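Worksheet: the structure to be examined is printed underneath.
Removed: one protein chain of the complex. Kept in place: all other protein chains.
Labels run A, B and C following the written order; every chain starts at residue 1.
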Amino acid sequence: MFFALTDEQRALAATVRDFLADRFDLTAVRAVFTDPDGDGHPPELWKAIGEQGWLAVCVPARFDGLGLGLLDAQIIARAFGAGVIPGPWLPTVLAGEAVRLAGSADQAAAVLAPLAAGDLVATVALRGPGGGYDHTGIAVRATAGGRLGGVASGVEYLEVAGLVVVAAVGPAGVGLYLLDPRGPGVTVTTQRGFDGTTRLASLSLADAAATRLPASDAAVAADLVRRGALLTAADLVGVARAALTRTVAHDIDRVQFGRPVGSFQALAHHLADLHVAVTMAEHAVLYAAHALDTALPDAELALAVAKSKANQAAGDATAAMIQYHGGIGYTWEHDAHFFYKRAKRQIPAFGDTPAHLERIAVLTVDALP
Amino acid sequence: MFFALTDEQRALAATVRDFLADRFDLTAVRAVFTDPDGDGHPPELWKAIGEQGWLAVCVPARFDGLGLGLLDAQIIARAFGAGVIPGPWLPTVLAGEAVRLAGSADQAAAVLAPLAAGDLVATVALRGPGGGYDHTGIAVRATAGGRLGGVASGVEYLEVAGLVVVAAVGPAGVGLYLLDPRGPGVTVTTQRGFDGTTRLASLSLADAAATRLPASDAAVAADLVRRGALLTAADLVGVARAALTRTVAHDIDRVQFGRPVGSFQALAHHLADLHVAVTMAEHAVLYAAHALDTALPDAELALAVAKSKANQAAGDATAAMIQYHGGIGYTWEHDAHFFYKRAKRQIPAFGDTPAHLERIAVLTVDALP
Amino acid sequence: MDLTHPPAEERFRAELRAWLAENIPAAWTEPGFWAGVGEAEGFDLRRDWERRKALAGFAGIDWPVEYGGRGGTPGMRAIYDQETQLARAPRSVNTLGLAFLAPTVMAVGTPEQKRDILGPMLRNEVIWCQGFSEPGAGSDLAALRTSGVLDGDEYVVNGQKVWTTFANRGDKIFTLVRTEPGSRRHHGISLLLIDMHAPGVEVRPIRQMSGVSEFGEVFLTDVRVAASECLGGIGNGWATAMLLLSFERGASGISQYTGFRRSYDEIVRVARALGRDTDPVLRQELGRRMVELECLRYHSMHVLTQVEQGRDLGAESSITKLQWSETYQDLFETFDALLGADVALTHPTADLDLTTLRQESFWTRSVTIWGGSSQVQRTIVAERVLGLPRGS
Partner (left out) sequence: MDLTHPPAEERFRAELRAWLAENIPAAWTEPGFWAGVGEAEGFDLRRDWERRKALAGFAGIDWPVEYGGRGGTPGMRAIYDQETQLARAPRSVNTLGLAFLAPTVMAVGTPEQKRDILGPMLRNEVIWCQGFSEPGAGSDLAALRTSGVLDGDEYVVNGQKVWTTFANRGDKIFTLVRTEPGSRRHHGISLLLIDMHAPGVEVRPIRQMSGVSEFGEVFLTDVRVAASECLGGIGNGWATAMLLLSFERGASGISQYTGFRRSYDEIVRVARALGRDTDPVLRQELGRRMVELECLRYHSMHVLTQVEQGRDLGAESSITKLQWSETYQDLFETFDALLGADVALTHPTADLDLTTLRQESFWTRSVTIWGGSSQVQRTIVAERVLGLPRGS
């Protein structure tokens, strides 16, 4: 039994953490956050992410990747969450996963090596406005010839992406398509939002040329969503842990009524409950990553558990971060709102809690013999 | 604006409270609770209830009743909840309401006077096994001639009742029927349960003769359920307030780690939240009773709010009563479990929380212009 | 029970409602209007509107006539709170003055203070700020450090105040100042009335997480204040401040209810636009929110009754605060829940603009902090209502 990260994995975690503390701390985040007209994609950060190999984690070795799995990728996602790091790392990794899972040899060769090196920003467009992450949420149709029409909403970093993986319903059902977002028939429209640690846009397609990933179908699309959910859960767990740690540190120092605020029992007990919740969410993300990597029979359940628990932990911890900082935690000037807003955005991403709980019911209530 | 009880109503509340403290305290409750084979219907208590006029509250003056409304009846229900009082007061009052609302003049004359005087124990049988409180939950069918067939579950004090109001679906839809539970074609079967402050039984009917309340229909049946829900909510509010008050008193006295347990902030804050919840439930029951009595346009919403809030307050307060008494609160010998078990039984009675919340959604979401 | 208002109060309602209908421009009630006009213009519009309202006789509803008020009943005050919300009247820009300073002046002010402060406040000629909180003294007010040193018949005040609403628009500020050097905690404090335009007063707006700036910091550097500009007596500031804060108890919650009830309906309309209003799980959440909202309404009737009966509500006001603030916050958690994956977008669909609701949603994070945090309120309920022993 070894339910833990290996020494190498711990070293990776430390590297990412140290790098961010050194080179992209909350001051750097603030610069991106408070510039909503900017592209939210600092070039020096992206360059470093490429150099460090953090885009290559899941890319097979034959395409100059590290050939690792989600267990390693979630280490990076967690650190990025903890640092509320902007930039298209997550959607790029996810687009790479789509190509790895369902692309032809040529597609893989064309996409994965530059993606791993940081030479290609990519993203995924998996649902229409107001839609969920299953096939009913897709609002793009595909012809047999691979022409796409329709719309996708909330696409991360679409405006800086060189490649989009689009989920569309074609004559043979759901498929994934590679699209050049600068091609004819493609309209990209900025979507304003409150979370300055990302950039979002909608994608409107009118007879736009795209190439199908030949092995893609509904099952692969669902798998891709699960991978997105796992990395998002890891991001949320990072957010939750950082929010809690920062709140504890503040409440050890902050004195009211002649005592540190953290010595008031009602607050202390709430923080203790949050610690239990965040710890459980950490366990759950670890397990789900491993389960997806090794195709354990309960991988789907584990994923739904991990995302549900990460949603709860991050929602509660970031709300507590504001409440237990007192007035200062509610200001623009304090960093608490970065964590709060990122959690708010990520909680419904790749499946909100009710969707995952219903999935759990399917797997444990309906499936009971 | 006068949102409060009148002096007369306060006096009634004090009378009931004092009477119970004097003549039917928790020792008397215990005797009934711990004798599951007994009929749960102490004659001296019933006699006194009749003499005091507590069965006559909603009965019109022409049948020797007091001609008051639910606002007065809920005073008694609350005191009975606070004292975890056994006996068929609530189902008898409710059966009287059915006759008052939908009975013929003859039926009213035959039933209401003896009922008001305490000479008649009555009850209501409104749903089948596993069924809810709307028409889909009814498992009794009626012929045009008033013969009943089918089954009803969880009927309070059926075994001591001289009259049952049965909801049945007949040729003209839902109706309410007067049934003699000792007549032919009627089988009464004890149903064992954990709440020793009541007695429950099922009613099996095979071609049993009954008399329809001529003005009864689906609307009257729904109104009757609302009245039952209101009185049950009042009972729960009484339970909740008593559970909280007793817990506060215990935790002021109980010393651990050299301090009264009630001075520990986490516990104190939880009790404060419970006080807010119980206070709101008290307000809500008061308002709903008045709204039903005076047919305010939002009476239906108010009832659903009152029952939902009373459910929550009583569930939380009685669970806290056990937790914050420490080990002793978990013993048979302590009284905490009377409150806990009565709340458990009453919470789903006349509509569980999800049912009332869905009703609220119908009234405030679907009905929004 | 009698939930009706007497005829005189209902006549007042009709009169007020008619005046509001005539005097609130239609454009003001359109979604996004106030978010659209700039902060400065919005303030000026509100300031002027409120002045006109005062001149029409709809200010100081329950103030005595001698102080320029209408001399109305608590019931009229509740009707005013409700009707101005229903009509989407702009929020007051002089809230803290009207709610807190004014009744304190009536109670302990000198005749000159009553004359000079109350009328101009009602007509919005003087906008008042509150200067209680300091960076190190939030919930723990007695930890304040702003000092005033007597020099002739003036105090020289130095210090810093924070969370001051409308700091950058205010004309005067009622301030807690430690006027007895070396005093500790509740002792040696005075409530001074300081001119915000005086030399040495500097203001820095505090931007909130919503992006809006309604609060500010106030820096006081050698600000000279006449000793006569003290309310309630020199050295008696703590008692005066406690008296002042006790007037929060007048609030029954009906104003909050009326506003939140509208937000609920707006949220339902958003759910409908997104096709989520038929989702049984979300319906349960909405139902749960409505339970708490309606309880707040019933509670406000209870409070009004107590006030009309002349009862001291005391620590019960903490129940009102907990009920409205926690309910308000939860309501917007439900708003987020029903937006699903598009929660982060200002316009999840082309014809759905969530700017205003989103700002309100961020605002709800603050309501459990200011005016006594939920933690402070629970302590008050535990100790003063339930009688639990003082803990820590």
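The rule is short, and it goes like this: contacts are C-beta pairs under 8 Å (C-beta built on N, C-alpha and C of every residue); 3 or more make two chains touch, one makes a residue touch a chain.
Since the structure is predicted, the reported quantities are computational estimates derived from the model, not experimental observations.
Which of B:P114, B:G132, B:G175 or B:G238 touches the hidden chain is settled by the complete complex: it is B:G132.
One of A:Q107, A:T123, A:T198 or A:S308 touches the chain omitted from the figure, and that residue is A:S308. Residues 127, 129-133, 153-154, 191-195, 198, 200, 255-259, 263-267, 319, 322-323, 326-327, 329-333, 336-337, 340-341, 344-345, 347-349, 352, 354 of subunit B touch the missing chain (whole complex, contact as defined above). Subunit A meets the missing chain through residues 1-5, 71, 248, 251-252, 259-260, 262-265, 268-269, 271-273, 275-276, 279-281, 283-284, 286-287, 290, 301-302, 304-305, 308-309, 354, 356-361, 364-366, 368. Where subunit C meets the missing chain, the touching residues are 280-281, 284, 391-392.
The rule is short, and it goes like this: only the chains that are shown with their structure count from here on.
The residues of subunit C that reach two or more other chains are 375, 378, 391-392, listed in rising order. Within subunit A, the positions touching two or more other chains are listed as 264-266.
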